[in-house]
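Right, I'll just put the structure down here and ask away after.
The other protein chains are all here in position, but one chain of the complex has been omitted.
To keep things simple, chains are lettered A, B and C as they appear, and every chain counts its residues starting from 1.
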Amino acid sequence: MIDEPAPRVVSDMEANDVASREAGVRLVAVAPGTARAVLVVEPRHLNGHGICHGGYLFLLADTAFAFACNSHGVPAVAAGGDITFLRPVTAGVELVAEAVEKELTGRSGLYDVTIRAGAGADAEVVAEFRGRSRQVPGLTAQR
Amino acid sequence: MIDEPAPRVVSDMEANDVASREAGVRLVAVAPGTARAVLVVEPRHLNGHGICHGGYLFLLADTAFAFACNSHGVPAVAAGGDITFLRPVTAGVELVAEAVEKELTGRSGLYDVTIRAGAGADAEVVAEFRGRSRQVPGLTAQR
Amino acid sequence: MIDEPAPRVVSDMEANDVASREAGVRLVAVAPGTARAVLVVEPRHLNGHGICHGGYLFLLADTAFAFACNSHGVPAVAAGGDITFLRPVTAGVELVAEAVEKELTGRSGLYDVTIRAGAGADAEVVAEFRGRSRQVPGLTAQR
Partner (left out) sequence: MIDEPAPRVVSDMEANDVASREAGVRLVAVAPGTARAVLVVEPRHLNGHGICHGGYLFLLADTAFAFACNSHGVPAVAAGGDITFLRPVTAGVELVAEAVEKELTGRSGLYDVTIRAGAGADAEVVAEFRGRSRQVPGLTAQR
């Protein structure tokens, strides 16, 4: 899905990220400091209020963030993240998460991820995420 | 799973929360201002580094938070949340999330959720979550 | 300092914001959804490590945020905010905080404030702040 040559850590991560793939998340782009991932909301993603569970919005954002912060080829892990839910999302909507690097100082990174309902220029923002990463040079993606 | 009498909004939510149930989350207790939920980490929850995806840690915490902030019988939604990942979690571990209400002022609430690896007194904390809620009196759980 | 006509709530706020003025913060621009404020770091702003106290970085960001979220003429208050400290700041540095509105949905707003050491294009970012606001139509600035 990702254009070659991607850093080894990214292609390994993509091959091995069972969690996001089984959740329905699809990685559509990775470049240095950025990543884009999409999720079509299905009935299995809905919470008790009949809207997309915040956990899946976070999982989508966190996945885009993970690929963005590993995009430089140095393994990195999420130290934490904050998400603000702006609008409810119903089944059938295609969510697009765009991750961009705000800062990378030493081994610490800060990334913003915006989730929109759809890909058009007028697509509404449904959530804003900010993630904190930490590079861990020794870490390897699992095979 | 929840002792009767639970507020209607809570029993409706539990009956209808497809997302957390299909993710493997099990609600084990709800009382005014608190809730406890568990998740046994399975291979399908692992990310590309071979550890539990942060999205599922968030989903677990967010679920406990959702039941705690709806526990007073007034429908409430998550406005946002912040999670700090403290230790990696591998497959097979039983995660226990405890949500407690810190503050409820007007319609705004603040809840802390601690996720531990196991239920014992010496169980390690693997993540700390803080959620912000907003009561929406008109909202109803979906049937 | 602010070009007329500014909304009444903004000019009243500026006239009455003793805290930020006495701290050395100077508001230099307000427009719908944005604001810019500056602070020259003095010895009185330094903490026990000899660098600018995080409290003053927050105060600077929070001030820019407050003017941005009140810029539409509807009184608004801060519900909370998160700041990430990226680089230490020493005495004599001029800090410039730029607040921009990310989202305003109903009465809830989300604003990002970037603090740079200096105003040039190559000025380093020293902190990133994200603020959450809530409009309170009845509120008035104190005279």
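As a working rule, a residue touches a chain if its C-beta (ideal position, glycine included) is under 8 Å from a C-beta of that chain, and two chains touch if they have at least 3 such contacts.
This one's a predicted model, so the numbers in the text were calculated from it and none came from an experiment.
Peer 1: Just to verify: which one of A:62, A:82 or A:98 makes contact with the chain not shown?
Peer 2: Reading the full complex, the residue touching the unseen chain is A:82.
Peer 1: Which residue, C:35, C:59 or C:104, contacts the hidden chain when the whole complex is considered?
Peer 2: The single option touching the absent chain is C:59.
Peer 1: Name every residue on subunit A in touch with the hidden partner chain.
Peer 2: Contacting residues on subunit A, toward the hidden partner: 79-80, 82, 108, 132.
Peer 1: Which parts of subunit C are in contact with the chain that was left out?
Peer 2: 12-20, 22-23, 43-50, 52-56, 58-60, 62-63, 66, 75, 77-85, 88, 139, 141-142
Peer 1: State which residues belonging to subunit B touch the missing partner chain.
Peer 2: Touching the chain left out of view, subunit B contributes residues 82, 84, 86-87, 102-103, 105, 108, 110, 112, 125, 128, 130, 132.
As a working rule, only the chains that are shown with their structure count from here on.
Peer 1: Indicate, using Cα centroids, the chain positioned nearest the centre of all protein chains shown.
Peer 2: A
Peer 1: Over half shared numbers or under half: where do the identical copies subunit A and subunit B land at their interface, same or different?
Peer 2: Counting which numbers both chains contribute, over half are shared, so the two copies meet through the same residues.
Peer 1: So how far apart, in whole Å, are subunit B and subunit C when each is placed at the average of its C-alpha atoms?
Peer 2: For subunit B versus subunit C, the centre distance works out to 34 Å.
Peer 1: Just how far, in Å, is the C-alpha centre of subunit B from the one of subunit A?
Peer 2: Spacing between the chain centres: roughly 21 Å.
Peer 1: Which positions in subunit A touch two or more other chains at once?
Peer 2: Within subunit A, the residues that touch at least two other chains are 82, 84.
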